[in-house]
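Excluded from the complex is one protein chain; the other protein chains are retained at their positions.
The first chain written gets the first letter, and so on, giving A, B and C; residue counts start at 1 in each chain.
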Amino acid sequence: MDDLYREVIIEHYKNPAYRGKLDPHDITFADNNPLCGDHIQIDLRVGDNNIVTDARFDGHGCAISQASADLLIESIIGKPLDEVKKLNKQDVLDLLGIDLGPVRLKCALLSLKVLKAGVYGLGEASDDLVE
Amino acid sequence: MDDLYREVIIEHYKNPAYRGKLDPHDITFADNNPLCGDHIQIDLRVGDNNIVTDARFDGHGCAISQASADLLIESIIGKPLDEVKKLNKQDVLDLLGIDLGPVRLKCALLSLKVLKAGVYGLGEASDDLVE
Amino acid sequence: MESANFPLFTIILMTLNIQKIRADFPILNREVKPGVQLVYLDSTATSQKPLAVIDAMDSYYRNSNANIHRGVHTLAEEATKLYEDAREKIAKFINAPSARQIIYTRNTTESINLIAYTWARANLKAGDLVILTEMEHHSNLVPWHILQAERGIELEFIPVTDNGLLDLDVYKTLLSRSPRLVSFTHMSNVLGTINPAREMIVMAHAVGAITILDAAQSIPHLKVDVQNLGADFVAFSAHKMCGPTGIGALYGRLELLEAMPPFLGGGDMIKEVKLRSFRTNSLPYKFEAGTPAIAEAIGFGAAVDYLNSIGMDNIAEHEHEITEYALERLEEIPGLKLFGPSADKKGGVAAFTLEGIHPHDVAQILDKDGIAVRAGHHCAQPLHEKFGIPATSRASFYLYSTKNEVDMLIQGIYKVKELFA
Partner (left out) sequence: MESANFPLFTIILMTLNIQKIRADFPILNREVKPGVQLVYLDSTATSQKPLAVIDAMDSYYRNSNANIHRGVHTLAEEATKLYEDAREKIAKFINAPSARQIIYTRNTTESINLIAYTWARANLKAGDLVILTEMEHHSNLVPWHILQAERGIELEFIPVTDNGLLDLDVYKTLLSRSPRLVSFTHMSNVLGTINPAREMIVMAHAVGAITILDAAQSIPHLKVDVQNLGADFVAFSAHKMCGPTGIGALYGRLELLEAMPPFLGGGDMIKEVKLRSFRTNSLPYKFEAGTPAIAEAIGFGAAVDYLNSIGMDNIAEHEHEITEYALERLEEIPGLKLFGPSADKKGGVAAFTLEGIHPHDVAQILDKDGIAVRAGHHCAQPLHEKFGIPATSRASFYLYSTKNEVDMLIQGIYKVKELFA
């Protein structure tokens, strides 16, 4: 019916492959989208050569935020942290395969923001991380 | 040329009959028009039966404010204070013989405001006095 | 389906009016995308504007634009008169004793902050109790959080019951602790609850507390008489009552406004300025610093004229009818949970959740059919937390809303459910 709600998004939302927590983990970070209360926590394990060996997300929110988190986690496992640091807005939009207005963009990018704030070891997540 | 600047107003402005101070006086009050810096001080002498026996105004400002002060002073000498207390906006406009917009109205009514604040013995002059 | 409270005659009259009313709002003819008509159900966030309001501002800029108060030329006099006439209209609209008691602000939020920065900072000290409620909008929470951090005032909250009403028994208990200030919303922007303002204000005054009424949601929708309510301060926004953005108002009792220190310093709020000191101007100018929102004030006045031309009682009746119908239809939907009291205790707001579907997704999918509802915490995060949810979807109604639009909403919600089934 609607390209914003492509089947893949509904599917990742309803049946996420990477929802959960990692204990122990090497990196963890969480943040909200203040506009709607979406919440994402991301846990990472990092192995030799700074490769992401495992990752999970937890939280709640809309289909866009949760599906993009699931897709993002899927895409980073096995990647070096240096590559993760370079991920940007377009990468997430490519994963989702859709175009988004400014408000929903925040939903889509929340997981990337959380991920990058964690990987960079920041105290607070800033919108600049996902420009 | 212009009804706002009737000859009588220009005349009272250029050659006021009641400009000056009274020393001693029974009542004195002064105030500014904050919008334009017009300044009026009024001194009164009050005799038996609360009759205004003499009065003067001093100050500076536009033709409207100064002429209306001169006309007002002229009109109250010999009047009982009770009557002075009852003077209102329309009385001043009648003295001037003109109609005024809201901004210039403040110029015209400054002397009445000062007069009434003095007669009522108020600490501060309020616009309510000249409604 | 019709409410038993309204005789048929009234209903017919009203229905006719609504079509006429809708014609006054150009945006209601808009297609959100080709072939998809706008169904605007977000008036609680901001109302649409009738032509009369748009034209009043347009005409101001085309014919009378000038800075006010200090000018003697024709445009300045016209602008000043239009600006002050609007203030008179607003004063009359809420039955304020005098236009001097209407301070123009940017919005409800600035109105409340103005009180916090002036009256409250001049009067509240560490340990002083301020009573708020759990259903407050952030604009009636954060100013007090800031003051709490700065001053150490104490905050207590009247709880919200499960059915969305204020717990007045707890209020009574809190009042026994001698609060200095009680500040609460007249109508919740989420639950729709219309609080018993008059009763609550009488109770507050009985223990010597000052009261602030957040009337952002009530003044647009109900006849509000500030003298009858007895509130010390009343805050509201033009943009929620058919007026423009960028302007709101604060009503205050004269003695309070006169005793308060000024807020922002600058032009117009002064009687006299020396290099090192100033004297404040008289009311209302004392609180209006700098070039004000002149066109917006004029638009605000036009909005009040417009609402008066329809009649606030008629508006309230119409909204009541729509709301009753909407709640009835929404309740039928499986998995849909409504928040707030029954229609007789609330204004035209229906906030809900749909099981397993995030409110954002609901709003976004409805938008594809042109249906504009809001999703989120609606600037009432603590209230949502209280109910254990991060967000709701919210449909809200105004004088131009129709039952047909409610039907489209219901249909749209069924579509959403299907997509996520």
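Assume a residue touches a chain if its C-beta (ideal position, glycine included) is under 8 Å from a C-beta of that chain, and two chains touch if they have at least 3 such contacts.
As the structure is a prediction and not an experimental result, all values here were calculated from the model.
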item	value
Contact with the hidden chain (one of C:247, C:260 or C:406)	C:247
Chain not shown: contacting residue from C:86, C:103, C:295 or C:408	C:295
Which of C:21, C:76, C:336 or C:357 contacts the chain that the document leaves out	C:76
Where the unshown chain meets chain A, residue by residue	32, 34-36, 101-104, 126-127
Chain C residues that touch the omitted chain in the full complex	26-27, 30, 32-33, 38, 40, 42, 45-46, 48-49, 53-54, 57-58, 61-67, 70-76, 106-110, 112-113, 116-117, 134, 137-139, 141-146, 148, 155, 157, 237, 239, 244-247, 262, 264-270, 272-278, 289-296, 360, 363-364, 366-367, 370-376, 378-379, 381-382, 385
Where the unshown chain meets chain B, residue by residue	1-2, 4-5, 10, 14, 35-39, 60-65, 104, 107
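One rule holds in what follows: only the chains that are shown with their structure count from here on.
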item	value
Inter-centroid spacing, chain C versus chain B (mean Cα positions, whole Å)	45
Whole-Å gap separating chain A and chain B, where each centre is the average of the chain's CA atoms	75
Multi-chain contact residues (two or more partners), chain B	none
